[in-house]
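Before anything else, here's the structure in question.
Complex shown without one protein chain; remaining protein chains in place.
Chain lettering (A, B and C) follows the sequence in which the chains are written, and residue indices restart at 1 in each chain.
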Amino acid sequence: MSPEERSFQERIDADIKIEPKEWMPEAYRKTLIRQISQHAHSEIIGMQPEGNWITRAPTLERKAILLAKVQDEAGHGLYLYCAAETLGVSRDELMEQLNSGKAKYSSIFNYPTLTWADIGAIGWLVDGAAIMNQVPLQRCSYGPYSRAMIRICKEESFHQRQGYDIMMKLARGTPEQQRMAQDALNRWWWPSLMMFGPSDADSVHSAQSMMWKIKINSNDELRQKFVDQTVPQAEYIGLTVPDPDLKWNAERGHYDFGEINWDEFYQVISGNGPCNRQRLRTRVNAYEEGRWVREAADAYAAKKAARAQAKAA
Amino acid sequence: MSPEERSFQERIDADIKIEPKEWMPEAYRKTLIRQISQHAHSEIIGMQPEGNWITRAPTLERKAILLAKVQDEAGHGLYLYCAAETLGVSRDELMEQLNSGKAKYSSIFNYPTLTWADIGAIGWLVDGAAIMNQVPLQRCSYGPYSRAMIRICKEESFHQRQGYDIMMKLARGTPEQQRMAQDALNRWWWPSLMMFGPSDADSVHSAQSMMWKIKINSNDELRQKFVDQTVPQAEYIGLTVPDPDLKWNAERGHYDFGEINWDEFYQVISGNGPCNRQRLRTRVNAYEEGRWVREAADAYAAKKAARAQAKAA
Amino acid sequence: MSDQEALFEYLLRLGDNALVLGHRLSEWCGHAPALEEDLALSNVALDLIGQTQLWLNLAGEVEGKGRDADKLAYLRDARDFRNILLVEQPNGDFAVTMARQFFFDAWHYLLLRELAGSKDGRIAEIAAKSLKEVTYHLERSRDWVLRLGDGTEESHRRMQAAIDDLWMYTGELFEADEIDRAMLREGLGPDPAALHEPWLGLVKATFEEATLSLPQPGWAQRGGKRGIHSEHLGYILADLQFLQRAYPNATW
Partner (left out) sequence: MSDQEALFEYLLRLGDNALVLGHRLSEWCGHAPALEEDLALSNVALDLIGQTQLWLNLAGEVEGKGRDADKLAYLRDARDFRNILLVEQPNGDFAVTMARQFFFDAWHYLLLRELAGSKDGRIAEIAAKSLKEVTYHLERSRDWVLRLGDGTEESHRRMQAAIDDLWMYTGELFEADEIDRAMLREGLGPDPAALHEPWLGLVKATFEEATLSLPQPGWAQRGGKRGIHSEHLGYILADLQFLQRAYPNATW
């Protein structure tokens, strides 16, 4: 370890935040860029499955809440791209990586939203899992990322409550609504568990990331925490978690749960999810169709600046 | 009058059909091309207002009937373009004239279809008025046009019955449906009367066209006939024709009816109807977006012919 | 028509404008040219949905038949909608959306400024609250007219085309009918015609700065205020109302 590396690691061990202009190992920078931009991309792609129900939300209030939520996701994407930019990569570069299919985003957004209950399930389960991942990251070693996480977590927990509220309304609604709610839980449960990533045994890079404090807990730890938190919430509103192996283990003080179908996980990751193509295409179209607008804004800004300069001269 | 012209007029007076390869005055040819192509364009543009409800028709049977009807309109367009082609103008030329906004089509199709009842009203009133115009044209002097009219009239009268049937169902339905039916009659009545064109006093070219037997009755004659036929039909299903001046004139043996708002008529004709731009844009888009398909079909046909020839050689 | 009925109709117009334009803007969500615009378009849409709730709840109160904003938004068919034609026009490209927005915002701003002085305290209150939001909407849409008009050749061409296309829907904003006249008589709302001059002034000045041409005055499309809409509205409602229609006895 070089002296620089040693002093870098000492600062991390002492819980001192690393700031953009400080020295950092190339691998730390690269890993962080990958992690932050994947997270940013997930926020942006994540706008689509929920956006699918904005025009069909069942009341004005639900419509406003949903729209505000999807708007927050755009905002989160923005914070995160800014955090990534402090590491020396531009938003445009990152977007090109997303559009070209090179960059990854959370696979959960490759599932379709089929009913209004899916909007509840996403808020409750998907945001719930996201928070579980993100809360520890508020303490991560990189300053801008840590601060972005603090803002994001505050909003996400709000979203999660709203999602749970939708589910509760449905679960206590008409028989058709109850069926809708249970069906959404059935479809989103397992993909939510997969959001924590592969089993620790199969997880690469984890040790280094933990030493750098850009990963705080192990995948399996967080997954267990999510299950322990969510199962009672499901029970409370009378929904059944779709896992025959699920049961409380008094000895461990945790719920035991069934095997995850990792085949499906890797299929979706590798591009074969129900909506992978659709999500990417929608994103690329928005980006390409917006090009002339961005160019116009730049051209106008340049003209304005030139005029101001001419006046000043 | 030249000898040719005289013999031409004699044939017409003797009710002998003029056929494509026979001599005819240039003005006769031009007038016919204008009249037939306007009629063809009206069929094509007329697909749009009704097409607007195909995906929202209220039962499978209504959906099938409506789709078949709009399909018939495409078919009528096709017969008529073929009839026009016998006069030495190609379908592509005519379509370009339509797309460029140079050619006219029936102004009635520049009104929007706002409810399902409009589909009934169009069938009953608009097709009703069209038939009134077209029935005499079955006897028109130009053979191909006359024969196209015979085919078209058969189908149109079928459409008119279907439209009236929709209106009857609504007029005898729930209060909301009754309201819908009356509202559609209110909106489509006057535009239907305008379909017969300006008052005879203001109608140009009429005398010559009548002599050539490409116009058989005067506008006002046909309009009166339409009113006389339609008013009892409205009464029969309990709808009220939106004309306070309408009343039976026992002396004339006809209904008297109110003044037509010719200002509106000329506004719509001159491009200011509610849907003029939309109709033309939709047509142009379909045509332009279909260009590569037509080109491919031509290229394939050429390749196939070349291969057949190569084989034969 | 009683004064009460006229007021109900008038409030529907205000609420339906906000509802339909908010819906159109919400269609952009996730498809905007940049993340900043996703945020901004959603902001405007959210303000408009909020205004919808206020106006339509008041409309329901005035009607006195137990209909609230949701019932009015989700359970009327197109012929009973009272929004102006402008707001239901399709989003088109970003230039069309911004031209539509600028025409609407400039008028909305002037209208709300008048309504903030309405004799009816409930109207005045909603208008005053909305005016703050709409002041910002106008600033923003005006800014985009400038940017696109005076941006690149392409953006200029698109903005000019958008303006030319939408112009015929602006006349309706300034035409008074018996309902507007009843509002004026009662001191509840302004004379629509009186808003035309300041509106045109603002539009002209903006277009001049943006190097855009003002279209020739021409025929005005009208009908929305009395429920004669374009063919676009029906499709908006098919989506908007699907769940309420498909599950009639549910609460959400």
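Going forward, a residue touches a chain if its C-beta (ideal position, glycine included) is under 8 Å from a C-beta of that chain, and two chains touch if they have at least 3 such contacts.
Keep in mind that this is a model prediction, so the values were computed, not measured.
Visitor: Quick one: jot down which shown chains the absent chain touches.
Guide: Hidden chain contacts in the full assembly come out as A, B, C.
Visitor: Out of A:Pro25, A:Pro112 or A:Pro136, which residue would touch the omitted chain in the full complex?
Guide: That would be A:Pro112, which touches the missing chain.
Visitor: Which one, B:Gly77, B:Gly128, B:Pro144 or B:Gly273, makes contact with the chain that was left out?
Guide: Of these options, the touching residue for the absent chain is B:Gly77.
Visitor: Quick one: which of B:Ile44, B:Leu87, B:Ile122 or B:Val241 touches the chain that's been left out?
Guide: Looking across B:Ile44, B:Leu87, B:Ile122 or B:Val241, the contact with the absent chain belongs to B:Ile44.
Visitor: Please output the residues of chain A touching the missing chain, sorted low to high.
Guide: The missing chain touches chain A at positions 49, 52, 56, 112-115, 180, 183, 187, 267, 272, 274-275, 277-278.
Visitor: Applying the definition given at the start, please give the residues of chain B touching the unseen chain.
Guide: So the residues of chain B touching the missing chain come out as 44, 47-48, 51, 54-64, 67-68, 70-71, 74-75, 77-78, 81, 116, 166, 169-170, 173-174, 176-177, 282, 285-286, 289-297, 299-300, 303.
Visitor: Under the stated touch rule, tell me which residues of chain C contact the chain that is not displayed.
Guide: 77, 234-235, 237-239, 241-242, 245-246, 248
The working rule: only the chains that are shown with their structure count from here on.
Visitor: List every chain that touches both chain A and chain C.
Guide: none
Visitor: Whose Cα centre is nearest the centre of all Cα atoms in view?
Guide: C
Visitor: Once you find the CA centre of chain B and the CA centre of chain C, what distance in Å lies between them?
Guide: Taking the average C-alpha coordinate of chain B and of chain C, the gap between them is 37 Å.
Visitor: Taking each residue of chain C in turn, which ones touch at least two of the other chains?
Guide: Not one residue of chain C touches more than one other chain, so the list is empty.
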